[in-house]
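Removed: one protein chain of the complex. Kept in place: all other protein chains.
The first chain written gets the first letter, and so on, giving A and B; residue counts start at 1 in each chain.
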Amino acid sequence: MNYIGILTAVAVVAAVGLFIGIFLGIASVAFQINTDEREEKVLAALPGNNCGGCGYPGCSGLAAAIVKGDAPVNACPVGGETVAKAVGTIMGVEADATKRMVAFVKCRGDCEHTHMDYNYTGLYDCQMLNFVPNQGPKSCNYGCQGFGSCERVCPFDAIHVVDGVAVVDKEKCKACGKCLAVCPRALIEMVPYNAKYLVACSSKEKGPATMQSCTIGCIGCGLCKKNCEASAVTVDNFLAIIDYDKCVSCGVCAEKCPKKCIVEK
Amino acid sequence: MNNYIVQLIVIALGSSLISNVVLSQFLGLCPFLGVSKRVKTAAGMGGAVIFVITLASLVAGLLYEFVLEPLGITFLKTIVFILVIAALVQFVELFLKKYLKSLYKALGVFLPLITTNCAVLGVAINNVNLEYDLLTGVVNGFATSVGFAIAIIILAGIREKIEFNDIPKPFQGMPIVLVTAGLMAIAFCGFAGLI
Partner (left out) sequence: MKQCLERLYNGIIKENPTFVLMLGMCPTLAVTTSAINGLGMGLSTMVVLALSNLMISALRKIIPDKVRIPAYIVIIATFVTLVELLLHAYVPVLHESLGIYISLIVVNCIILGRAESYASKNKMMPSLFDGIGMGLGFTIALTIIGLVREFLGAGTVFGFSGPDLYGAPLPELLIGLINRWLDPNSLSESVRFWNRVLTDEIASFGPMSIMIMAPGAFFILAILTSVQNVVKEKGKKNGKDVSKIQSGCNSDCMNCKDSGCSKSLTETEEKESLQPVAAEPEDTVKVSGSKDAADKEAKEHCDNEAIEQCDNEAGEHCDNEEKEVNVEVKEPADTDGDNEAIATDADAEITVHIDNAGKKENTTKEEQTGKKDKAEGTDKKKHKKTLLEVTQEIDIVELEELLGEEEEGNADE
């Protein structure tokens, strides 16, 4: 029995292990980055999914900016009020009330209400729509073509293409803004979570032309504007627009709309 | 001296192209298939691998030559090498985080993945089996990792191109990548006549 051999082996492995342990221990102390401890706390309070909706590179970027003072404590759209309050407590600052916003697709032109001008087989990417004949196979050139780029980009699985048109799930949407950025028609806009009546059309064409392409498009008749008591509705370019700062959610516009393009959420 | 350098060059060519670590020796398949979706990430991974493998082959070579061999306990090489490699990667991560922040941001995510990468341990053990001296071992390690980087970047480029192609349903996802890798392996076989 080669005792010395066995002992040597044990000793060497033990020595290597010990050396590594000490070495790493020293290294982790020596190479410690002096971060503001508040930054770690803020980072822990943020949701942590690095969506970039705040405009900073990931949650760590936002944490650094908040601690430095560049960003307000309620900068995270995903976390909303709770996170703003938590971050505010850490930073010792009062958080302003944040209004929760959600995305809304201003188009309801699905397969039922519109038709296809031609059969399209090719790349289903909304950013390619400028290369597709007539801006897309759907009859309405302003509307959602349903190619799904917004669905692919959403990190929260909140927007889906249903029956040829994109639909936002209000509960899942965290207002990060990625779908807004990727829609080439600018069909998606941020509306307050509590907004009850929304114009579901973006067609700037004249009435008859709109009716030709889609049965529930806004024809710009102006009935909603005439009947709105809060003067929240304006009609511009044959399209109704609701100003949510003024809107009191009375619902008269939706009632009066002949094409039923103002939806109630 | 000249002979030695020629030998080094031959070994370098051999490790990087002819018996490419991924396409011939099948070491390092997991990151090869996993991190090759975009050329940018593939380049980052390649860089990280070059860094780690070169360093690891240096340290492992040193340990073997000055500790294991004199004491006659070369059978411990597996254990010692893997411990050292894991520790090295950890150390590199800490070092980068503190002193080379931009490099850390580019490579940092991949470093823990490289720890259990077959390629690192494979290179270290190859150096021992083929009885290379220290410099040859380091050059071998460097060339191997360059070969890995080449392979992964090419695969990422091809993957980006075929991303939107009309691939049959059963082959979508991993199978088509494997077929691509197989075709690349056939192509790399053509290097066999280089030396």
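To be clear about the criterion, a residue touches a chain if its C-beta (ideal position, glycine included) is under 8 Å from a C-beta of that chain, and two chains touch if they have at least 3 such contacts.
Worth saying up front: this structure is predicted, and the values here are computed from it rather than measured.
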Given B:I11, B:V35, B:V52 or B:I158, the correct residue touching the omitted chain is B:V35
Contact residue for the chain not shown (choose from A:V42, A:V168, A:I216 or A:A232): A:I216
Missing-chain contacts on subunit B, rising order, are 23-31, 33-35, 37, 41, 75-76, 78-79, 82-83, 86-87, 89-90, 93-94, 97, 104-105, 108-113, 115-118, 121-122, 125-126, 129, 163-164, 169-176, 178-179, 181-183, 185-186, 189
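In the analysis below, only the chains that are shown with their structure count from here on.
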In whole angstrom, how far does the Cα centroid of subunit A sit from the Cα centroid of subunit B? 39
For the subunit B and subunit A complex, residues of the former touching the latter: 67-68, 71-73, 75-76, 79-80, 83-84, 87, 90-91, 94-95, 97-99, 164
Residue ranges of subunit A in contact with subunit B within the complex: 5, 8-9, 12-13, 16-17, 20, 23-24, 27-28, 31-33, 123, 125
